[in-house]
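All protein chains but one are shown at their positions in the complex.
Take a look at chain A:
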Amino acid sequence: MALPLLSRSLAGLLVESSSITHHRTFSVSAVAAAIQKMTRVRVVDNSSLGNTPYHRAPRVIHVYTKNGIGKVGDKVLLAIKGQKKKALIVGHKMPGDRMTPRFDSNNVVLIEDNGNPTGTRIKVPIPTHLRKHEGEYSKVLAIASAFV
């Protein structure tokens, strides 16, 4: 229970301080904006690439949309552990459409090029309005255990 309080108190601090702390498993940001290039994200599946600690947080280097703004259901390119990997956005801090939940961190699920998820389980709640992309992300929805 201390962790969300910690993230809340750190949300007011400067960007530099969060880069000093290592092995942080979720991103701490002060602004509630959608996901774009250079945003640090939190990988929420149980893939080894997403969960092994690295001295740099996973960062978005490209957003696959017409404008560079990533919302829930958009694909992005991440730089994790010195590698490039595609990922799917499953929640962001910015308030979205009505009737969609707002998350406390920018959550992302690692994905292969063909759309298959890299991990085998997602414990974090996934918004149900992802279901309208049933065809593309059906495998990601299948490994999710909680919906919100």
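For this structure, a couple of remarks:
Convention: contacts are C-beta pairs under 8 Å (C-beta built on N, C-alpha and C of every residue); 3 or more make two chains touch, one makes a residue touch a chain; residues count from 1.
Basically, contacts and distances are computed from a predicted model.
Taken from the listed names "Proteasome subunit alpha type", "Probable ribosome biogenesis protein RLP24", "Coatomer subunit zeta" or "Small acidic protein 1", the protein name that UniProt assigns to the chain not shown is "Probable ribosome biogenesis protein RLP24".
Touch with the hidden chain on the side of chain A covers residues 1, 3-4, 7, 26, 91, 95, 98-105, 123-125, 146, 148.
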